[in-house]
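First the structure, in the form of structure tokens, and then the observations on it.
Just one protein chain is left out here, and the rest sit where they should.
Chain IDs A and B follow the sequence of writing; residue 1 opens each chain.
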Amino acid sequence: MLNNNTLIEATDLSRHYEVSNGLFGGKSTVKALSSASFHLQAGSTLAVVGESGCGKSTLARVVTMIEPPTAGQLILDGHRISGDISLTDEQRAELRASVQIVFQDPFGSLNPRQSIGRILEEPVLINRPSVSPTQREQQAREMLAMVGLRPEHYDRYPHMFSGGQRQRIAVARALMLEPRILVLDEPVSALDLSIQSQILNLLVELQERLNLAYLFISHDLSVVRHMADEVMVMYLGRVVESGSAAAVFDSPKHPYTQALLSATPVADPTREQTRIRLQGELPSPLNPPAGCAFNPRCWRAQDRCRVTAPELSDEGTHIVACYFPLHD
Amino acid sequence: MASTDATTDSSLPEGSKRDSMLPDRLRPSPFKEFWGYFCENRGAIVGLFVFVAFILIALFADVLAPHSATEQYRDALLQPPAWQDGGSTRFLLGTDAVGRDMLSRLIYGARYSFFIGVIVVVISAGTGVLIGLLAGFARGWVDTLIMRLMDVLLAFPSLLLALVMVAILGPSLINAMIAIGIVLQPHYVRLTRAAVMQELPKDYVTSARVVGASRLRLMFVTVLPNCLAPIIVQAALSFSTAILDAAALGFLGLGAQPPTPEWGTMLADAREFVLRAWWVVTFPGLAILINVLAINLMGDGLRDALDPKLKRS
Partner (left out) sequence: MPLLDVRNLCVDFRTANGLFRAVDGVDVQVNVGDVLAIVGESGSGKSVSMLALMGLLPWTATINADLLHFDGVDLASANTQQRRSIIGKDVAMIFQEPMSSLNPCFTIGFQLRETMKAHLPLSRRERQSRAIQLLEQVGLPEPERRLKAFPHQLSGGMCQRVMIAMAIACKPKLLIADEPTPALDVTIQAQILELLLDLQKDTGMALVLITHDMGVVAETAQRVSVQYAGQKVEEQGVRDLFANPHHPYTHALLAALPERATSRQLPSIPGVVPGQFDRPKGCLFSPRCTYAKDRCFQEVPVAAPPALGLARCHYPLVDGIAQREVS
């Protein structure tokens, strides 16, 4: 399945944080992300789904190299990145050019003191100093047109734009270095419904035109269903279910995925409501339960689930980490 | 926007292109908005006018002053102001003990006060912002070291600290300014560090990191411009503090040395005539008071306009 179109290949990727427990409490480890493996092809979208604290944002930060992985291996566009080997500046610049990120909050992600032109040109200025200023401006203006803004927006400042337009600018900036991978960290959840669809359309359009690979992080399952080719469901830092979007949405095997799907409100008042009532809340990542992390809230949990955590295993259509997966 | 012929429900436009066709929001420019907020505060306007007048006086002292600031008119010692018995229109605000024209001295004194304010703010803000940026970015032991040092500086009564420093450096106006600059600088350090730490976790800083901005670029190009608002307010307020402290040092004989027409020094010279000639003490005192009050009022207005936390929507 791996070919030269594979842009991200992650094997057992982990990211742990040390947290000190007050003055005398010593240190404990939070496993924000533990052994996630996946790969992403050019032109396709992998959605990462889960609730807060499930490790999806940590995954985004590791893939965009904001943070190094604690363990595991990450191959980005042919370059190997892991915690132990350091890259030269040149390699970093090259990698930066291949993976970029768009953040959730369009009001926080643009520097309020820089004009749109400067915001767009900064990545080129830093990473490709040989490009002449006129050429840079040319590129920025072309990019503005590409994301559906007008050339005269070039000299304006972020506060003059609405949330949707700002998100377009954020996408434009991310594309300035012509990356092959775009990490989208909840790109539409801060936007109004009518604006949300504009941005989703833009993303779809850009993906088709530029053959981009998207790592799409979201908690909104209806958006994910619309965008994703592959889906990875996470719970408390671990991947619990992963497979093609159709397989995961149509025949969820992990109880958590099923609960998540049934808890998501559907805009159809005539739909029969058969909701799975999940008891309790997400356990603290500082003190995760023994065995399967989901066992305290799971209605199918048995003794075995409380002792050892299940590994991901092939269940026909896709892979699931559960001893007692559901079959329809 | 052109209306499409629409009778069926499937003809909703594909929106991404048409968004840009809409007129831009006619929001006022940042400066206009700032000015609007500033004008809401009447005291600030008055302060601004007085401050501008003060700058003009300082700039055109040579033209405005009727006499030289240091020339002694031996025929008119301690002459009262013009409207009092014994006064003359030659010396509108009277003369001091050695026959120098009060009005001219006050006008030239404005120059010194302005000079002191500018230099002290440049020294304290310049070093303070640099150290604050360093502390905010470095964290860890560098941060701790800097902040504890600043705590020590802040723990001294500021004038006392300035006094000690002047005593070490020797009394002169320049040394007094350096001393005051050092005393005021911890405020900038704290303020800048706090602002930096507030900005650092924001997404725009992270995205600058993702595109590979260097440390220095992050500090000065990305973060610093966003921390300026509180620093500007602090600069305005410390301008007045600098003038006050310099006057105090001058009064104690440790600042500007006579015959410099610095307001604090003028006060000190006039001490012995408080009872006999009220004008020699009152006018320099009033000049200091009005000046400091105006700048403080203006600083308040600036804070209203620049500090987003106090901004009303």
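Here, contacts are C-beta pairs under 8 Å (C-beta built on N, C-alpha and C of every residue); 3 or more make two chains touch, one makes a residue touch a chain.
If you're wondering where the values come from, they're calculated on a predicted model, not measured in any experiment.
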Identified contact with the non-displayed chain, of A:114, A:197 or A:251: A:197
Which of A:88, A:270 or A:287 touches the missing chain? It is A:270
Contacts of subunit A with the absent chain, listed as residue ranges: 51-52, 162, 164-165, 192-198, 200-201, 204-205, 219, 221-223, 225-227, 259-260, 262-271, 273, 275, 277-278, 281-282
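Rule of thumb we're sticking to: only the chains that are shown with their structure count from here on.
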Contact residues on subunit A for subunit B in the complex? 64-66, 92-93, 96, 100-101, 103-105, 108-114, 122-123, 126-127, 148-150, 156-157, 159-162, 164-165, 170, 173-174, 177, 197-198, 201-202, 205
Considering the complex alone, what residue numbers of subunit B touch subunit A? 14-17, 19-20, 24-25, 27, 30, 202-204, 206-214, 217, 222, 225-226
